[in-house]
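One protein chain omitted, others in place.
For chain A:
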Amino acid sequence: MGEFKVHRVRFFNYVPSGIRCVAYNNQSNRLAVSRTDGTVEIYNLSANYFQEKFFPGHESRATEALCWANGQRLFSAGLNGEIIEYDLQALNIKYAMDAFGGPIWSMAASPNGSQLLVGCEDGSVKLFQITPDKIQFERNFDRQKSRILSLSWHPAGTHIAAGSIDYISVFDVKSGSAIHKMLVDRQYMGVSKRKCIIWGVAFLSDGTVISVDSAGKVQFWDSATGTLVKNHLIANTDVQSIAISDQEDSFVVGTAEGTVFHFQLVSVTSNSSEKQWVRTKPFQHHTHDVRAVAHSPIALISGGTDTHLVIRPLMEKVEVKNYDAALRKITFPHRRLVSCAKKKQLLLFQFAHHLELWRLGSTVATGKNGDTLPLSKNADHLLHLKTKGPENVICSCISPCGSWIAYSTASRFFLYRLNYEHDNINLQRVSKMPAFLRSALQILFSEDSTKLFVASNQGSVHVIRLLEGSFKHLHTFQPQSGTVESMCLLAVSPDGNWLAASGTSAGVHVYNVKQLKLHCTVPAYNFPVTALAIAPNTNNLVIAHSDQQVFEYSIPDKQYTQWSRTIQKQGFHHLWLQRDTPITHISFHPKRPMHIFLHDAYMFCIIDKSLPLPNDKTLLYNPLPPTNESDIIRRRTAHAFKISKKYKPLLFMDLLDERTLVVVERPLDDIIAQLPPPIKKKKFGT
């Protein structure tokens, strides 16, 4: 298949933000996750847990609460005191509204979805009415002494429970007055702690309130009498989150030690109707605090400071062995954070608030498989570009020639011109960006670096001609009438004639750049697109979907290629379909049109279309064959998928030239090393 020189890059110092909240939407089977930097991500659990949308974070917007309301509307609230609604179509913030109660610590949507409740720093609980296009303040509940850290509605919507510091209040929604105040024991194993913080409450339809607190307790209260019914001491540290299933027969709590406990309502004896809550299963998938948990019908979902999103299926609820039956640990975003200027061998790394530009090193040595070559020149850190303003970077790109850099935040678009004079770099911002170029979801340069393509969040794609130090707006491909879905992925053909753009659900649109019109639309597929690329010469569009299917579509012929039909007919290898990270980048070999390079987080693969496809009996991941094996056998067992799992976790892989690859790895240990230390647990009894 070939020998490559691989630039193995580990200096991309990317650290994901910790997870602060998760909210599960049963209706659409989607999961909203907010991170400590204010980013909100939407995962589609039906589409192989693909992260299909994200809203960039903001320095001043620390999200403390996240909830779905009124069907599929997503709200968040944070320490800046604002309630924010997100526009899930246009992928931007619909509006932000100050609740005027100081920092907001908690939020809960009423069971019928028409009202929103927030708990504020000043001890107030505020009720908002959700109107079709906004929210409207309705009234305050009785002010409490200290901040309201957790809220839960009774399923009938008549009462709410509010967790504060040292006590839980039960409010009557109609009157807005507190009818019970349940004091929580501060004592922990005989030692009096300073305060007992109620991190979470859950109100059951039988009137039971479940609370979790900083003393490590899970407590059951009778809201009618205001009395403690049952007490489970489950941890030496804080229990920080609770989520209950819709059937109210099971709930999950997360602790600061990284343990997630599953509680279930089980019969006391066989065939007796008396049931009680029993702690059934502990799970230790986290090293740090579990800040948020969610309970989907088939899985326990948890996330926390260690940045992993863990989806742990409940085996008793899973019927068939498929994606749902496997434990998922999602660490890296399902989008590209690295772009590459092939000709100049430059890598552009995207961080939340800055960009880094690196030049790869070089070597003159050669070697055989597995060798590490001596470097004649090390990699250089050329540029550290800090963004302006508090907003996070949404996307960034470097042109193939290396002389343009573009990035976008939620409100501004930046374009820079780079001049290289020996070792000096001259960075020049292109000013006076047109008004329509305010924010971009995806930026792409054409292969010859003369055109810039910008996918905006209105569903339109702008084409801009780049000149030396200036630019000219050529055209805007408007979305088809009636659709407002924004485009998230772009691909341009190497000859610059074709542009493919894809949103999250509808099909891929292919535009003719020469004639500036829509050429065709690839039929929509059930699963979202994770990566797009157009092959040189043939102009075949290769599309990877989140269910691990890969399609090849001939743009000139406006139909799927023969190879694509063949592989669809035969089906992919079962191990290929069982991979659990999406393909995030596709590239091609300039000289070998039969090869497709693609990668996910744990492998990269070269598909050789000339070789036979593997069936389920063949070995998909072939280890290195022993040297004494004859060429004949090797040829017979060869199949189209050449997979290497040597580099992982893999954030980016591209072909620099015919014989050179660049891979960007981000070892998990390096991420953990940058996290705050976890709570130390003792070993060996001392």
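Brief remarks on what is shown
What we mean here is this: a contact is a pair of C-beta atoms (placed from the backbone, for glycine too) under 8 Å apart; a residue touches a chain by one contact, two chains touch by 3 or more; residues count from 1.
The working rule: contacts and distances are computed from a predicted model.
Of "ATP synthase subunit a", "PIGH acetylglucosaminyltransferase", "CCZ1/INTU/HSP4 first Longin domain-containing protein" or "Nucleolar protein 11", only "Nucleolar protein 11" is the UniProt protein name of the chain excluded from the display. One of A:Asp133, A:Asp371, A:Asp423 or A:Glu468 touches the chain omitted from the figure, and that residue is A:Asp371.
When you scan A:Leu117, A:Val529, A:Ile567 or A:Leu661 for touch with the missing chain, the hit is A:Leu661. On the side of chain A, touch with the chain left out of the figure occurs at residues 1-11, 233, 268-271, 360-363, 366-373, 375, 378-379, 606, 622, 624-625, 634, 638, 642, 644, 646, 661, 667, 669, 683-686.
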